[in-house]
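In this view, the complex is presented without one of its protein chains, the others remaining in place.
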Amino acid sequence: MTTPISGVVPPLVIPTKNGALDVPSLEKHLNRMIDAGIHAIFVLGSSGEVVFSTSARRKEILENTVRIVAGRIPVMAGVIDTETERVIEHIRQAEEIGVDAVVATAPFYALQGEAEIYRHFRLLHEATELPIWAYDIPVCVHTKLSPNLLVTLAKEGVLAGVKDSSGDDVSFRWLAQANAEAGHPLQLLTGHEVVVDGAYMSGADGCVPGLGNVDPHGYMRMWNAYQAGDWETVRKEQDRLADLMRIVLVQGVQGFGAGIGAFKTALQLLGVFETNEMPKPVLPLEGENVAWVEHILQKTGLLCG
Amino acid sequence: MTTPISGVVPPLVIPTKNGALDVPSLEKHLNRMIDAGIHAIFVLGSSGEVVFSTSARRKEILENTVRIVAGRIPVMAGVIDTETERVIEHIRQAEEIGVDAVVATAPFYALQGEAEIYRHFRLLHEATELPIWAYDIPVCVHTKLSPNLLVTLAKEGVLAGVKDSSGDDVSFRWLAQANAEAGHPLQLLTGHEVVVDGAYMSGADGCVPGLGNVDPHGYMRMWNAYQAGDWETVRKEQDRLADLMRIVLVQGVQGFGAGIGAFKTALQLLGVFETNEMPKPVLPLEGENVAWVEHILQKTGLLCG
Amino acid sequence: MTTPISGVVPPLVIPTKNGALDVPSLEKHLNRMIDAGIHAIFVLGSSGEVVFSTSARRKEILENTVRIVAGRIPVMAGVIDTETERVIEHIRQAEEIGVDAVVATAPFYALQGEAEIYRHFRLLHEATELPIWAYDIPVCVHTKLSPNLLVTLAKEGVLAGVKDSSGDDVSFRWLAQANAEAGHPLQLLTGHEVVVDGAYMSGADGCVPGLGNVDPHGYMRMWNAYQAGDWETVRKEQDRLADLMRIVLVQGVQGFGAGIGAFKTALQLLGVFETNEMPKPVLPLEGENVAWVEHILQKTGLLCG
Partner (left out) sequence: MTTPISGVVPPLVIPTKNGALDVPSLEKHLNRMIDAGIHAIFVLGSSGEVVFSTSARRKEILENTVRIVAGRIPVMAGVIDTETERVIEHIRQAEEIGVDAVVATAPFYALQGEAEIYRHFRLLHEATELPIWAYDIPVCVHTKLSPNLLVTLAKEGVLAGVKDSSGDDVSFRWLAQANAEAGHPLQLLTGHEVVVDGAYMSGADGCVPGLGNVDPHGYMRMWNAYQAGDWETVRKEQDRLADLMRIVLVQGVQGFGAGIGAFKTALQLLGVFETNEMPKPVLPLEGENVAWVEHILQKTGLLCG
C-alpha cells in the first residue's frame, strides 16, 4: 500500500443461503459495488457479521472476498475480538490471506481504561507490518477513543487511520483538527451514512457507509461532488440517502436485526442477494417489514413501483 | 411574534460580581452581541445558569435582559425545571415580564417515559399562549426527544421549535427530514457550536452557540455564508470557531465548570465581563487555565498577542 | 436532636384530591404509620413528589406534616433541587417550619464532578445548623456518592447520615465498614425496600421504605427482629414484603408512575387515601393495573379476598 485509503469504502454485508456463505451472491454484490466505483472494501466489520462468524467462517469470507476483488481495490479486514491475543490471531489469518490493512477496536467485555487501550494498539503494531486502523465504535465496545489517544498513536506510527462510528460529531471535528495539525498522519473515515456531508465539512477522507451496500452510486456521487467542491450536490445526495436509510425503521426489531436485516432485505429485493437470512440468533425481516423496505426502495427510485 | 425565530441565537452567559448580577457587564455583553447582528437571544438556558438561579434571580436576569434588549431582537426564555407545575410557574413569570417564546426540556429527576413527556408539553401548551420550544438535551435530562414525538407535537400546534443539544446528528437529520415533510412546523436550531456546518447541511434554521457569547461575529459570518450558499466560507468559519472552542479544554475541571468557566474567562479577558465568577458550588478558572484561554484567544485573533 | 435517627423511616407518599393536597387523608395516613411504631418520617423525598411540587405546595405539605406529627416522631425534610442556592432556599423554608433534619442530593442537571459535590454539601452546612443527610440516588441525579466522599464529609461534621437509594449493595457494604472504622459518624438508612435484610446484614441503622407507606407493620416487625438478632424472622418478613412489592409490576407504565402509582392505589384500596391521583404529567393507574394491585394485597393478606 503506497496510497492511503480514502473515498467510499462500504462495510461488506454478507449473503448466506441455508446458513452457508452464498458465494455467487457475494460475487455479484462485490462486482456491483466495484463497478459503481467504490475505492476500497471493508470486510468483517460490524455490519459484516464479524462477531457472529466462527474463525472458519471469517476465513471463508475473507478468502472469497480477496479472490473476487482480485486487486481491483484495496481490502481492509476487520480483526475484531475481545482482547489482544485473540485479535493477533485474526491478524495472522488476514496476513496469510493477504489484505491491505486491518481494522481493530478497543478491547471489550473486560473493564479497562485508556492505558490498556493504548498498550493494546501498540502490541498489535508490534505483531504486524500491516497498516492498522482504529475502529471507534463505543455503542459496541462501550469505550470512546479520544482524539488525543488516536493522534498520539498515529504520530508513533501505530495507526494509519480511523473508522469513526462514534456518533460524536464534536469529537470528530476535533480529531480532524488535531490530525491536520499533526500533518495528517491518519486517514479519517466516517461510518455514519446519514450525515456524511457533515463529516466532509469536518474534512473527512471518506466514508464507510453500511447503506453503501444498497446504493453505492449515491455515495459515489456525493464523494465526487465533495471532491469538486460542489456542496449543494453533496447535500442533495445526502438528503436522498438519508431518505433511503429509512429502510431500517422497521417495527418490532432493533439494532443489528433492524439495520443489517433491512440492508439484506433491500439487496434481496434488488436481486443482488438470493436470501435475506440473518446469522443466529437473529431472525430475518418478514411480512410488513419487508413491505416497508420495498416501499422505501420504490420511493427513492431504487426499485420501480 | 409573526416571523419564526431563525439564525444566530446565543444562549446568554451571565456576568456576576460578588455573587450579584453584574448589570453593567450584562448590558455591555448584550449590546455587543446585538451590534454583531444576532437574530435573537436565549436567556436562562443551561449556559445561562438557569438551574443555579433561584426564582428571584431568574426574574432579575429576565427583567434586565428584556429591558436592555428593548425589542431590538426577540427574547426566548428558558423555563427549565423538573416537572410540569414548576415549569408552568416559570412560564407565568416569563409571561409577566414579556418574552417572545419559552423553552422547556423533558421532565427530569423522576423516572418517566415518552407518554409523560408528551403530556408534559401538552399541559404547558394548555397553560400559555406563548410559543413553546422543546429543548432536547439528554446529557442533562437523560431522555432523548425522538423526531417522531417532536413532529407529532408540532403538528398538533404544541411546539414551535426545537433547540437540539442532543449530540445525535443522525437523529437531527431525520428530524429535519420529517419536519420538512410535515410542512416545516418546527424551527430547528442546533446547540453544537463546533459542528454547526453539519447541521446547516441538514437544513437547520439556525444555531444556539454558547461560544457565540465570545465570538458572535464568527457565527454571523457563518450564517450569512450559509444563506448565500457559500459553503466553503461556512466550513472555514466553522473550522476557526472549532479552534476557538478549545478554550474549554482546561485541566482538572469538567462539564459546566470547564465550558461556562472558559466562556466567562474569555469574556473577562476581552473586557466584556468584569469577573469570571461562577455560581455556587462551581469555582472560576484560575492560573494555568486562564492562561490557556488567553493563549487560544490570541491564537485565533480575538486578542492581540 | 440529641438521639440520631434510626429504624423505620418511611418516605411520605402524598394524597391529593382534584389536584389539591388531601389533608384528611394525609392525617389518616400519618397517624396509621405512627401508630404502627415508625421511628421518623421522611417528607418531600422522591416518593413524596418533591420535584413535582411548587414551592408553595412543598410548604403546604411540610407545614401539615409537622402539624399532624406534632413532635411524636422526628421529621426529616427533603430539600431537593438542582443546585446549591436553590437548595438553600428550601432549607430556609424547612427551618422556618421546624424540622429535625434536611436531606439533600448531589447537584443535578448541570454536569459536575466530585469536587463540586463536596463543595455543595459544605456550603449547605455553612448555611444551616440543621443536621444534613446525603441522599444517594444516582438513578435520579446520575452521580454516585462514593463511600470515601461521604465519610470525609461526616468526619468534617458536614453530614449526619445517608439515605442510600443507590442500588449498589457492594458500595453500601464498604460505606458501612468505613463508617464503623471512623467511629460511626453517619447514620445509614437503606431505601431499597426489597432487600432491607441484606442492608441489615451490612449493619444499616434503618430503612426508608416506600412500601412502608403501605405496610408499616411489616417493616416494624423486620426491624424489631433485627434488633433482637432473630435473622430468620428478618428474612421471612422481607420475603413477605418482597412479595407485596410486586404491586409495582404493572403493565404499560414505568418508573415513578408505576411505583408511586401502585403505592397510592394500594393506599386507596386500603381505605387510607381517598384517590390514587398522580401529579402532572403522570396519570394514575387504572383498570387491570388497579386489579393487579388489589390481587397482590389480597395474596399477601393486607386485604381480605
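As written, the chains take the letters A, B and C, and residue 1 is the first residue of each chain.
Keep this in mind: a residue touches a chain if its C-beta (ideal position, glycine included) is under 8 Å from a C-beta of that chain, and two chains touch if they have at least 3 such contacts.
What you see is a predicted model, and the numbers here were worked out from it, not measured in a lab.
**Q** Which of these touches the unseen chain: A:E85, A:E181 or A:E232?
**A** A:E85
**Q** Of A:Q112, A:T152, A:N224 or A:T275, which residue touches the hidden chain?
**A** Checking the options A:Q112, A:T152, A:N224 or A:T275, the one contacting the hidden chain is A:Q112.
**Q** Sort through A:H29, A:R57, A:R221 or A:K264 and give me the one touching the missing partner chain.
**A** Once the missing chain is taken into account, the touching residue is A:R57.
**Q** What does the interface between chain C and the hidden chain look like in terms of residue numbers?
**A** Within chain C, the residues that touch the unshown chain are 167-170, 172-174, 177, 192, 194-195, 197-199, 201-203, 229, 231-232, 234-235, 238-239, 242-243, 246.
**Q** Mind pulling the chain A residues that touch the left-out chain?
**A** With respect to the unshown chain, the touching residues of chain A are 46, 51-55, 57, 80, 82-86, 89, 107-113, 115-117, 119-120, 122-123, 139-142, 253-257, 279-283.
Here, only the chains that are shown with their structure count from here on.
**Q** Connecting every touching chain pair, does the picture come out as line, ring, star, complete or other?
**A** Graph shape here is a line: each chain touches the next, no loop.
**Q** Between chain A and chain B, what's the gap in Å when you average each chain's C-alpha atoms?
**A** Once rounded, the distance between the two centres reads 35 Å.
**Q** Got the chain A residues that touch at least 2 other chains?
**A** Touching at least two other chains: none.
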